[in-house]
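With one protein chain removed, the remaining protein chains of the complex are shown where they sit.
To keep things simple, chains are lettered A and B as they appear, and every chain counts its residues starting from 1.
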Amino acid sequence: MTALENKKIEAPVKFSPEAQQKFEKILTQYDSKRSSLLPVLHLAQDEFGYCSDAVVEYVSQIMELSPAQVMEVVSFYTMYHRKPTGQNHFAFCMTLSCWMGGTHQLYKNFCARFGIKPGEVTPDGKFSVGKMECLGSCGTAPMLSVNETYYESMTPEKLNRLIESCRKGEPEVP
Amino acid sequence: MAKVKINGKDFEVPTGQNLVDAAENLGIDIPHYCYHPGLSIAGQCRMCYVEQPGNSKLQIACNMKCSDGLEVITDSPKVKDAVKWSLEFHLINHPIDCPICDQAGECGLQDYYMEVGKYSSEMREHKQIKQKAVDLGEKIVLDKERCILCGRCVRFTQEVSKTSELGIYNRGDRSVIGTVNDEVMKDNYQVNTVDICPVGALTSKDFRFEQRVWFLKEVSSVCNGCSAGCNVDTHHKSGKHIYRLKPRYNPEVNEYWMCDDGRPTYKTANYDHRLTAAKLGGVELPTNEAVTTWMNDLRTLIATERTDEIAAWIHPDLTSEEITSIVKTLRDEFGISQFYSEDADKSARDDKTVDQLLKRADLWCNTQGFLKVTSALKLKLGSLNQLEERLAQAKINHLVIFGSEKNVGVQSLKRIRAALPADCFTVLISPRLQNAELFSHSLAIPSISHYEKNGTIMNWKKIEQKLGSDFRMFKSAWSVEEILTSLSQEYQRPQKEVSRA
Partner (left out) sequence: MIKHTQHYKNIRPMYVDLTPQPGEKRLLMEHVQVPNIHTLPVYESKGGYQALKKVLESKMDRETLIKEVQGSAVRGRGGAGFPTGNKWNFVPKNTDKPHYLLCNADESEPGTFKDRVILEHLPHMMIEGMIIGSYAIQAARSYVYIRGEYTYATEIVDRAIQEAYKAGYLGKNILGSGFDHEMVVHRGAGAYICGEETGLISSLEGKKGWPKLKPPFPAVEGYLRCPTVVNNVETLACVPWIINHGAEAYAKIGTPKSTGTKMWSVSGDVTRPGVYEVENGIPFKDFLEKVCGGMKGGRKLKALIPGGSSAPIMTAEEAMSCTLDYESIASKGSMLGSGGMVVLDDSRDLVQVLKNLAEFYREESCGQCTPCREGTGWLEKILHSFTERQARREDLQLLKTTSQNMIGRTICVLADSIAMPVLSYLEKFPGEFENYLQGSSNTSSMSGRVKHNG
């Protein structure tokens, strides 16, 4: 961290003191600074909501990488969002067992109901949707993930209940 | 050395040499896109297949180093079929806009299609759509659809120019090359990515839509942008117009690269910058008549032993042969003793690298050669200040100016012009039109530009390099040696043959 202290970080965003502490702890866990890029991006996304251009610029400075090197990683992995997501991001698993269990229909109905596609957010900011590949829950297909929490063995009724609870601001516990 | 067998024949190659390079040196072409000897190995394009006896799986040649006992086959039907299919995979999403693509004629896809392809594509699906004609700044245009994702440009910015401005984003067949949010590229070595791009994805704005490459010829030369002396190939059409410079491999000087500042140096050779005819007081005349006119004034001064009223101005962009010719003719033959020049000592002293790569602070291309030749010929040189002084004291009646074609010499010429008395006979020998305009009242004799020269220059490391041009752009523009030889011949001609006053 000493080398960075001398270098001025100029970016529109900055870590809070808690996040800064977590960042410094992450750096100690690896034998190369660049190895901590994925955890740092997770931290930045948790802190700032999504990986905007400003966040990419900030991370590239604190990680001493070029913005292109950080953007390559952000664009490669599905969990880093380049655009803001809704308060409740519904990600439907679309592969094999879940697809056989009917997630395509659940997904289509969800999109039709809210009039959104992947990458879009509802006007009230509450919902966004995404398509995911196999999430490792095939035995409890069909399933989806809301804000990285798995909701398994879904039915249209369960999905409706989940949507309502999210709308009220208290997503139900799976 | 290692003993290897390629296609059944035995060869001896340097141990550890990359197989693709070794084969190329032996005249065996192994198709490849992503491999480049100046960059790290990627193994992404999957074109350089070779077969190893005993191994049913094909191997890629770029990941193999030559060692004793290595045996490969590059021309079996299995290999040829695999390469053909690899090419098919490259082409299924390629837009194939050869009619509007600069790369046509030197395109890796075209070349290998003619060599190993020539099939009817079975791709009937819609192709991937990506951005075309993305403006990456002043120098480069990117076409993301044409890109075959060999990754050479990305590795270049990571390993050579060390800016890491380029990256490959997204996954799968949505992958694209580019800068972050298509912002402009900033480094001074960008155009090298255009050279190494095997297809028309990265193209140079300077060359864009200017000329089809099959009309161009190449001659070898050395860049005159600074004292680095990067080796280049000059690409010209019929010797009439130069269209671009490309770096040429030299392991001791510039490896495979050159900086962007050196690339436009050919422009001063082309028509709009050139003095294309000799002029006297703004009126055109044939070059040989101009030489005669020059000799007339010179002769008078030589005959009346007033050679101390003659001065010459030279500069470190002249080749070593040009300087030798100037000294032998003007000093040794005609007895001129006053020579002034740019401060080459200071240029050499202050010379250093500007960017830890190639470009150097000394913007003259032959400083070391200049110092070497002038010292060997024991030429005494005065400074610009001293010349200005003597001009102001009206002690010079005949001034010969060798003017550089580059901007770096303009300041000195302006000072000389300002100090020049109205009645001093001035001869300007330069390729540059602007210089002639500065000395519009003088006798101006057009000389050839740097990229038409044959001669030797010496870079900062004191490596001697040859300029090997074989074309002349304007009949009336002569080399310095030719002008001085003609001058000397004119001097030796018996007086009664002189027809003009």
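One rule holds for everything that comes next: contacts are C-beta pairs under 8 Å (C-beta built on N, C-alpha and C of every residue); 3 or more make two chains touch, one makes a residue touch a chain.
This one's a predicted model, so the numbers in the text were calculated from it and none came from an experiment.
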Among B:A2, B:L26, B:I41 or B:L377, the residue in touch with the chain that has been omitted: B:I41
Of A:V55, A:M94 or A:I116, the one touching the omitted chain in the full complex: A:M94
Positions on chain A where the hidden chain makes contact: 29-39, 41-42, 46, 49-50, 69, 72-73, 76-80, 85-89, 94-97, 99-100, 132-141, 145, 147-150, 152-153, 171, 173-174
Touch list for chain B against the chain that is not drawn: 41, 43-46, 49, 57-58, 63, 82, 85-86, 89-90, 92-93, 122-129, 148-149, 168, 170-175
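One rule holds in what follows: only the chains that are shown with their structure count from here on.
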Geometric centre distance via CA averages, chain B-chain A, whole Å: 50
Partner chain B, residues of chain A touching it in the complex: 53, 56, 65-69, 71-72, 75-76
Residue ranges of chain B in contact with chain A within the complex: 157, 163-171, 179-181
